Each structure stands twice: as structure tokens, then as C-alpha cells.
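Please see the structure below; I have some questions.
Missing here is one protein chain; the remaining ones are kept as they sit in the complex.
Take a look at chain A:
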Amino acid sequence: MREWKLGKPTREAYGETLLEIGEEYKEIVVLDADLSKSTYTFLFGKKFPDRFFNFGIAEANMVSAAAGLATSGKIPFCSSFACFMINKAYEQIKIGVAGSKLNVKFVASHAGISVGEDGFTQQSVEDIALMATFPGFVIVAPADEFATRWAVKECVKHKGPVYIRTGRPKSPIIYNENTEFEWKKTKVLEEGDDVTIISYGFTLHIALDARDELLKKGIKARVIDFYTIKPLDEETLLKAAKETKGIVVIEEHLLNGGLGSMIARFLSDKNPCRIKVIGLDDTYGESGTPYELFKKFGLTVENVIKKVEEIISNG
């Protein structure tokens, strides 16, 4: 296992980046629904009070108003916990943003079960599935603070709706300030031709740990940071499907509608291969520390190794 140095939570990196680019991009307006201290948008609000609006606990109003701001040339960033912003304002996103083709950015925190002790009402394990239903949306799930900074800056340059998934806990540092990312692409972190392990966001380090353990057994796993969920990086997937014996996906999301299901749909047509997905199987999270919950729901290095070995032994 690697010694992971914990960096900032991705939500904090988001707030800091907004603050950093607020001066350059005068069109940016930031909207929050009484969670600005958790999403760190309060940093922007302090420096740019005229471009920051706290909507109170009224997510639907916030999202529709973001659409209105976008019609007037603003670049609104909407933030809250993923479960509240997306689930409560799902239809407002559909009609006002997706169905009006407006340039609104959604950055939610508290995605996945790594939220921990707050329990299932504050944990979104369906955000990817829901956001993927909106035509034209780009979905990005950065793994650490450096990837988050890149994603926030890059999404401003992209004209169109974007969802960026961030998390609550401090994230293991995977990258550095010089790491280069490509918009709408993914990143192969480790090469290997035996199997492929795919993850995104907070759980990416579990994939890397599993890779190291597998190496001790002589198994070379390719590890891909699938930070762009949508559009699906088909080229990288096809390559992995052709060059390795199968794919293991680990994500803190429901199996139904998660990245694993999207990958399976694509590859079952273009290049069928063994795909095993680790995630929440028709259930919600609960209270506990992030790693207790990961253990309970099978998001562990051991489980990744088990799935890899199943793929290899089945040929």
C-alpha cells in the first residue's frame, strides 16, 4: 500500500479556485443554497459580494434563477450538496438548463458515501446517474485538489452545462500542480496489459493500491482515472477492452446508472469483455466513517483484487 498524503477536500479546492478566477472572469456569478460554508463558495462571496447569491434553503429557485442569469450572459456556478441540488431541482435543471441549452455550471459536494457520519440523506449515490440523463452535459469527477482546480478552470472555458462532482473528506493527493489533464478525456495512470481498473473521484487511490498489491502477485493492472464520466472516453475504453482481459470499475455510486453501467453498455456493443463493477448494489449508505462504509459496501483493495482474480481465472 502506498503512503497517501492527504490533501484538501475537493470541495475546498473548488471554492479556492472560484476565488482565484473570479477576478479574471467577471461573468462568473456564484449561487448557493445555505451550504456555502460546506461547499466553500463563501470564499468567493466574501471577495465578490455583488456576484454571490445565497438563495437560502430553496434549491429549485436557485437552479431556475441560474438559468435566468445565463440568458443574460452570466456564467452561473450553482452549488450545494449533490443530493439536494440535483434531486430537489432535477426538473429545474431539465427544463431551465438542459432543455434551454444554457451555460450553467453545477458543482456539488458531498457526493458518495465518503460523506460518512451524516448518513444516507446527505450522501448522493445517484448523482452521476441523474446528471447523465441531461443531454449535452459534461460530467467531471476529479480525484484530488489538483484535478479539481484544473476542472473548475477548464469548465469556464467550455460553453455549455457542466457537472463537477466533489466530495467531503480530505482527498489523497494523486497529482501535482503541473499535471496535465485533457478536457473530455481520461487519464491512464499506470500501464498494464493483464486487467484494467477504473475509478474516479475519492476512490481512485483504492484502485492504485490494488494495482500495487496485484503487482506482487505478478499481475499487471492498467489503472485509469476516469475523471470525465460524460462524454464517455470511448477510445480509452476500447483500447483497454482490447489489450487487457477485463475491466474492474470501483465507484462510490449505485450500480444502476453509475459509470460501470455506462461502460458496460458501450463495450457490450463495441468490444464485449468481462466487466465487474464495485459499487452500491441496490442500497443506500448509512452512518460511519468513510473507510468503515467502504468496507461494509465492498469498496476495498481486497475486493478489487478478488474481482481481478476472478476475471483472470475465468480466462
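Rule of thumb we're sticking to: a residue touches a chain if its C-beta (ideal position, glycine included) is under 8 Å from a C-beta of that chain, and two chains touch if they have at least 3 such contacts; residues count from 1.
Everything that follows uses one rule, which is that contacts and distances are computed from a predicted model.
Engineer: According to its UniProt record, what is the protein name of the omitted chain, chosen from "NADH-quinone oxidoreductase subunit J", "Transketolase", "Stage V sporulation protein AC" or "Gram-positive cocci surface proteins LPxTG domain-containing protein"?
Structural biologist: Options "NADH-quinone oxidoreductase subunit J", "Transketolase", "Stage V sporulation protein AC" or "Gram-positive cocci surface proteins LPxTG domain-containing protein" considered; the missing chain's recorded name is "Transketolase".
Engineer: Which candidate, A:Ala66, A:Val125, A:Ile197 or A:Ile305, sits in contact with the chain we can't see?
Structural biologist: Only one of A:Ala66, A:Val125, A:Ile197 or A:Ile305 touches the chain omitted from view, namely A:Ala66.
Engineer: Consider the whole complex, including the chain that is not shown, and state which of A:Glu3, A:Asp50 or A:Asp282 touches that chain.
Structural biologist: Spelled out, the listed residue whose C-beta touches the missing chain is A:Asp50.
Engineer: Among A:Lys101, A:Lys184, A:Lys242 or A:Lys270, which residue is in touch with the absent chain?
Structural biologist: A:Lys101
Engineer: So that we can see where the missing chain sits, which residues of chain A does it touch?
Structural biologist: Answer for chain A: residues 29, 50-51, 53, 55-56, 58, 60-74, 76, 91-92, 94-96, 99-102 touch the chain left out.
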